[in-house]
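Quick one: the structure is below, questions incoming.
In this view, the complex is presented without one of its protein chains, the others remaining in place.
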Amino acid sequence: MYRSILIQAEDFSLDSALAELKTQSGLAGGLCFFTGAVRNSNLDEAVGGLYLEHYPGMTERQLDQIVDEAARRWQLHGVIVIHRIGQLMPGDNIVLVAVAASHRGEAFEACEMMMDYLKTNATFWKKESISDGHRWVEARSSDQTKATAWDA
Amino acid sequence: MYRSILIQAEDFSLDSALAELKTQSGLAGGLCFFTGAVRNSNLDEAVGGLYLEHYPGMTERQLDQIVDEAARRWQLHGVIVIHRIGQLMPGDNIVLVAVAASHRGEAFEACEMMMDYLKTNATFWKKESISDGHRWVEARSSDQTKATAWDA
Amino acid sequence: MKVLFFAALRETMGQSEIEIVLEAPTTVGALKAMIKMPNGETLNAASRNQSIMAAVDQEMVDDLATVSVASEVAFFPPVTGG
Partner (left out) sequence: MKVLFFAALRETMGQSEIEIVLEAPTTVGALKAMIKMPNGETLNAASRNQSIMAAVDQEMVDDLATVSVASEVAFFPPVTGG
């Protein structure tokens, strides 16, 4: 199975990811992509930007383990994970998880599981710019619930 | 909710769909895309190409109803459905379903439901080029099962 | 009224469209019994061995659905898009 894991400040392209999966992982019939983008509000406050910090080294290891787990559960042709770091603005892309599989059900499931695990296991932290300064985004228990549901 | 439904011979771009959803449907945090591509084999035979026929008028109506159903079930910001027709080659994109939502779970579910419904309800037919001529692709009962599961 | 055929059924029929003059409304099932394929078999008989879907005025229907004298009816195999 082809895999690519990138942590980068630069934006990414879904079309490039699609082309990469087609070239590198054979002609899979079903390709699922999830992209998270910076919203312009959170907890009823306007958000002017988002700063993304991570734990270099550990983040890559965690993402690699998440891809391992997906590959163990489903028959996948290829996976691309790209997560941005640094200063982002509302509307900017944050994360891309792209999965190529023979069957669309597997592509959807693997993509969603990797997003759920990434949310609770990958060492990224978000700091929001709000009107009176900055605040660190708090982890949501609903994300933990979603991630745990895959282990049931 | 923003919606765009296109049936076209031309290829599509995921990056354009992403930009369109961001511009037209507000800054949703979660965007899910599914792309189906032409495989180079089916039922253990090499496939040299795929011809896609549809029922003009009815197809658009069916796709519109599928989007209605997704919008009824989930809180969505925007949906784009693009389905290609005519002669396609292995590796070519066939279909794009793109969904913007506030919550990623809704984006994933809505995208998968629309693909499942599209497979069984939208009036498209595929004809494959194989070594000794052509054959019409047969509907798979597994697709019917998946679509019916949403009604449970 | 107009009857359309698509995909494999269009090829079997050898045409994509026929005109039928109905004197009164009928049903999809009755219409299938009126339409003959080139081998002489009616659509109704053929649908015992192959799945033939029907649409009236671009909505998916079953054999009991009403066909008016001005309806657009279509017959086709199970769909395979996506």
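Chains: A, B and C, in written order; residue numbering restarts at 1 for each.
Here is the rule we use: a residue touches a chain if its C-beta (ideal position, glycine included) is under 8 Å from a C-beta of that chain, and two chains touch if they have at least 3 such contacts.
None of these values were measured; they are calculated from a predicted model.
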{"item": "Contact list for the unshown chain, restricted to visible chains", "value": "A"}
{"item": "Among A:Val47, A:Val67 or A:Val95, the residue in touch with the chain that has been omitted", "value": "A:Val95"}
{"item": "From A:Asp44, A:Glu138 or A:Asp151, residue that would touch the chain that is not displayed", "value": "A:Glu138"}
{"item": "Footprint left on chain A by the chain that the document does not show", "value": "36, 52-55, 57-58, 61-62, 83, 94-95, 115, 118-127, 136-139"}
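One rule holds in what follows: only the chains that are shown with their structure count from here on.
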{"item": "Any chain in contact with chain B as well as chain C", "value": "none"}
{"item": "Chain at maximum distance from chain C, centres defined as averaged CA atoms", "value": "A"}
{"item": "Rounded Å distance, chain A centre to chain B centre (Cα mean)", "value": "23"}
{"item": "For chain A paired with chain C, centre-to-centre distance based on mean C-alpha positions, whole Å", "value": "48"}
{"item": "Sites on chain B at which at least two other chains make contact", "value": "36, 115"}
{"item": "Shared-contact residues (touching 2 or more other chains) in chain C", "value": "none"}
